[in-house]
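Got a structure here, written out as structure tokens. Questions coming.
Missing here is one protein chain; the remaining ones are kept as they sit in the complex.
Per-chain numbering from 1; labels A and B assigned in written order.
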Amino acid sequence: MITRLFRRLIWSVVTLLGTVLLTFFLLNAVPGDVARVIAGSKASPDVIKEIHAKYHLDDPVWQRFALYLNQLAHGDLGHSYVTDQPVAEALLTRLPTTIALTALAVVMWVALAVPLGALTARFRDSWFDRSTLVVATVSLSLPAFWLARMMQYWFAYKLGWFPIGFFRSFRDLLLPAASLAILFVGYYARLIHTNMVEVLDSPYIRAARAKGASETRVLFKHALRNAMIPVITILGMDVAGLLGGVLFVENVFALPGIGTLAVQSVFNLDPPVIMGTVLFSAILVVGANWAVDLLYGWIDPRIKSAS
Amino acid sequence: MPLLEIRNLQIDFGHGLKALRAVDGVALSLEPGKTLGLVGESGSGKSVTALAIARLLACPPAVYAGGEILLAGRDVLRLRAAELRQIRGGLVSYVFQEPGASLNPVFRIGGQIKEALQLHRPEAATDAEVIRLLKLVGIPAPETRMKSYPHELSGGMQQRVMIAMALAPQPKLLVADEPTTALDVTIQAQIIELLAQLRQQLGMAILLITHNLGIVGDIADDVAVMYAGQIVEQGPAHDLLQRPLHPYTQALMKSVPTLAADAERLTTISGQVPRLGAFPTGCRFHPRCPVARPECSQAPPPLAEVEPRRWVRCPYWNSPSLKA
Partner (left out) sequence: MTMSESLLEVKALKVHFPVNVGLFARPTEFVRAVDDVSFTIAPGETVGLVGESGCGKTTLGRAVIRLIEPTGGQILFDGMDLVPLKGAALRAQRRKFQMIFQDPFASLNPRAKVENIIGEALDIHRLVLNATARRQRVESLLQDVGLEAAHAQRYPHEFSGGQRQRIGIARALAVQPKLIVCDEPVSALDVSVQAQIVNLLRDLQQEHGMAYLFVAHDLAVVRHISRRILVMYLGRIVESGEARSVCQSPRHPYTQALISAVPVVDPKLKRRRMVLAGDVPSPIHPPAGCPFHPRCPVAEARCKTEVPALREVESGHWVSCHLAK
């Protein structure tokens, strides 16, 4: 167990460092003078020179990388070249929105997919199972941006149930989160369905019925936890990969989250902010992996004693 | 009144024209506290019969096509879902072939036993009772063992846990479907000994299903031999095992390996068990029967009481060639 945690820790550090390294050098390879971005195209050569000196733009790339790492090690993510706001502050003010949006979306899709998957497995081949399958397949093929736009059009603009843009309260997150969740519900319902069908055929389910357990108990106590074991890994990967979708939805609904920040920073060619958002998503991936590991150990006791 | 009485049970897999009859007219009866051994090769319908007793077969594909299963006088096939749940575990408990797969891998064994108590004897759903049960089935250090997960136990220990779980609600009938087949011979002997001892101690009836005639001899009062969905011979264990009357029982017996000094080549039954839906006409055993006659492929023989308490499904049981 200890060794496994240790390995995982090393792996996490390597992932984070690798991401930082790769992004840094990729950004460096982008053509164009950052100083021009900062000072504007009409700035005088003196100003440009000054900026070069201030941001060490003329130093060799590895030296600047070392500088950046040193900065990171001191918990400093740098300042935006455009607004001069500390990157950490920019991230932190936007973090709650993104976290809330992500969490809400995950909760929504899991809360819907679990009963759907379980019940369709229990009533296999019924009309309920078949129609769920159709809906799931359709939802799988919806493009994310189209869905977000359509939901915004119908529920916010036409029906007026939700604000069209701008983030004021938790309620405003429901629509964006739902448009993310819908993309996953169908897929997860099928995934849980497939695992559930297999689990329901296993001898311990027959043994549970032979004990006199009710169908509800058999389904949700005995079968569900076993059926969720393989789902957890995929869930971890999807949550980590969700940032792409979040980025989109935040921009469509004009939510002040990390996604909008990321898009802005790329448009502005603002390296410290780009680095910050990339670092954030790398942390998210690593964090999701840790969460999966912990969840796994809890849901499947066989994991702990193995290794 | 017998505890269990199965009358003319018919079980199909599939409906209508595609229906295949897996159990065909099985009749069994078991008195309280007695042990009945149900023996036969793989696919003969033993498990299907056993699962039917608590209506545990998945329907579909299974269809209860006819007959009655009277458990303490009530027909299980006519019970409502809630009544059925009371019977399952409460009146009849099961122990299955693969103990490892029959315990839920994600719950501690103590919890799984306690669940059986909660369902049928809620007043006794305590750690103390779980410990008592684990002790009863011979699990050392039950206080710590109850916190184990199934995968942390050996096959023999897992089967003991299954037995403890089955005994928890104090059932009148224990159905043990090949409880030792997946275990080592030494552990097999332990488990059979345990069952025999528990039967005495608790006075419950046991339906023991096995493909090995050597195992029933140790514990059964009566034996029923199944072939291709039917009972072909039935009688008191002691008598039947010493003097099998049906050619199939005789052949099955000879195929059990022994340690005798002259143990050389084993006697086998030629061919294989017929597949469901491909049962031969007439006597279903005739293609493999060493003493079959031309008539055997014509009319299906009835199960007849040829001597007191000895039932045989072969009209030629008394012919000289069979006594050799």
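Keep this in mind: a residue touches a chain if its C-beta (ideal position, glycine included) is under 8 Å from a C-beta of that chain, and two chains touch if they have at least 3 such contacts.
None of the values given here were measured: they were computed from a predicted structure.
Touch with the chain omitted from the figure is made, among B:Gly14, B:Gly33, B:Pro105 or B:Gly155, by B:Gly155.
From the options B:Ser29, B:Gln118, B:Gln170 or B:Asn212, the residue with contact to the chain not on display is B:Asn212.
One of B:Leu84, B:Ala125 or B:Ile187 touches the chain omitted from the figure, and that residue is B:Ile187. With the whole complex as reference, residues 41-43, 140, 154-157, 184-190, 193, 211-215, 217-218, 237-238, 241-242, 251-253, 255-259, 261, 263-269, 272-273 of subunit B touch the missing chain.
Keep in mind that, in the parts below, only the chains that are shown with their structure count from here on.
Chain geometry summary: the mean Cα position of subunit A and that of subunit B are 53 Å apart.
Subunit A contributes residues 202-204, 206-214, 222, 225-226, 229, 299-302, 305 to its touches with subunit B in the complex. Taken together, the subunit B residues at the contact with subunit A in this complex read 51, 54, 56, 85-90, 93-94, 96, 98, 101-106, 108, 115-116, 119-120, 149, 151-152, 162, 165, 169.
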